[in-house]
Structure formats: C-alpha cells, structure tokens
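Shown here: the complex without one of its protein chains, the others still in place.
What follows is subunit A.
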Amino acid sequence: MTGAYVVRRIGFYVLICAITLFFAVPMLWIASAPFDSSPGLGVHWPDWTLENFRKTLDHPYAMHSMVNSLLICVTTAVAVTAFAALASYALSRVRIPGRDALLYGLLLLSSVVTGTAAMVPIFVMMFQLGLIDSRFGVALVMTGGLLPAAIFILKDFVDAVPKSYEESARVFGASTGQILRDVVLPVARPGLATIMVWAFVNSWGNFLVPFLLIRSIDKQPGAVLMQTLTDEGGSVNLQVLPVFSLLFSIPVVVLYLLVNSRYGFRFHGGIKS
C-alpha cells in the first residue's frame, strides 16, 4: 500500500503500545517485588526467592487480617444479597403504593450519600451504639451502603424473569413459598450470584469504613492493615507489603474471572469501582 498508510499503521501501533505500557508498567511492582530477595519500591528483575511469602505468613497480623476481611465481606455479601433479593422481588411483582418513588429515591440515595459525606454521623452513631471496633458493625454499615444499588440492579434481573413460570406453577397448585423456592430462586440465580460477588468485591476494597470504625490491629481487615504496614515504625515493611498486596488481590480477580466466564456480566454499571 501507500507510504502514508504504512506510517498511519505504525503510528497506530505505537499509540496502542504506549497506552498499554502506561497501564502495565505500574503493575510490574506487584508482579516482581513479592519474589525478590531484596524487595524495594522499584521494579527490577527479581533475585528469585519465596522468603517474603514465609515472612508474610509469619507476620502476626497479615494472614489474620485476611480472615477479618473474609468475615466482614462474607457477612456483607450474604446480607446484601438476601435483603436485596427479598426487596427486589416484592418491588418487581407487587404493586406497592409509592413503589416508583421509592425506587427513584433509592437510586438517588445510592449516589448521593457516600462514605466521605457521612463519615462523622456514622462514626458518632457507631460510637454511641458501642459498635466501634466491631467487625459486625463494619459489615452493617457496608450493607446499608450497598443495598440501594443492589436492589436496583437485582430488580432489573427479576423483571426479566418470565412471569409465566410462576403462573404455571400456580396453576399446578404450588403455594407461595413453593413458587419462591422452586421457581423464582433457581431462575434468579445468575442475578443473585452477580450481586453477591459485586457486594463482596466492593466491601473487600473498602478502606474508609473499617478505617473509621476499627481501632485495634487484630480486628483490622486487609485494606486497613496495608495502611498500618506502611506506617509501622515510620518505614514501609517491604517484605510483607508486596506479598500481601498480591495475596489480597487474588480473591477479587478470581471472583471477577469466575463470574465473567460463567455469566458474562459484561456491564451492569459500576460492578466495581
């Protein structure tokens, strides 16, 4: 082809390479430092070792914080899914007076009230309830925060479930409980799985809420422990931090890949932010 065409193609690939490098290079640290015998904050070809992993496993709080994260996030994800499922089914199938206004209000609320805008009252409220330093308290606050968006996303799923299934079950004499358990629940499973993963991933990455509410180091989830690791004694714990970052990322990435391959949640808005 012509010279101009060749130049354009070259420019095109240079652009793609530049953008890809911009996204890839900062990530190299988390890929190399965990395996390096003298880990620093920079990226270089590592002097391979697994010593850092042993140090991380031996760290008094590292793995423990992972358990804390798990406790908080599983509680949050299960609660969000259960309560949002109940609410979204009722809102989808029953004409409750004021339903549309309620849904509109929920959508508005989910974007207006954020952790940063409400941190003082949440802190004060949890303090007065005696829920400071409580992992359960953190899960409660996160559940309340995620519910509006969860109800909204789930209602879309439930709306798409054909009502004829329920109708035929009813014709065959199924009770309300049977219809919900044997017809609605199985059909809505992809939606429920998506919401559960969404809630888990969001609470896993949440820093502000546990940072505000958890005081003692043995109750900190991973997101907050990372902050503690960098402040410990004024210097960064470089043997633990890279390994910890890597391990802390794995659940989120695995869940994302799993749901993506299983149900292909191409895009339901901010699946993760």
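Some points to look at:
What we mean here is this: contacts are C-beta pairs under 8 Å (C-beta built on N, C-alpha and C of every residue); 3 or more make two chains touch, one makes a residue touch a chain; residues count from 1.
We adopt the following convention: contacts and distances are computed from a predicted model.
According to UniProt, the chain absent from the figure is "Sugar ABC transporter permease", selected among "Glutamate synthase domain-containing protein 1", "RNA polymerase sigma-70 factor (ECF subfamily)", "Sugar ABC transporter permease" or "Electron transfer flavoprotein subunit alpha/FixB family protein". Across A:Ala62, A:Ala77 or A:Leu106, the residue that sits in touch with the chain not pictured is A:Leu106. Check A:Val7, A:Leu28, A:Leu57 or A:Leu258 against the missing chain and you find that the one touching it is A:Leu28. Of the listed positions A:Ile72, A:Ile214 or A:Leu241, the one in contact with the omitted chain in the full complex is A:Leu241.
Screening A:Asn52, A:Thr75, A:Ser92 or A:Gln239 against the full complex identifies A:Ser92 as the residue touching the chain left out. Although one chain is not displayed, subunit A still touches it through residues 12, 15-16, 19-20, 22-30, 33, 40-44, 79, 83-84, 86-87, 89-97, 100-101, 103-104, 106-125, 140-149, 151-153, 155-156, 159, 163, 166-167, 170, 176, 179-180, 184, 201-209, 212, 222-223, 226-227, 230, 241, 245, 248-249, 252-253, 256, 266-273.
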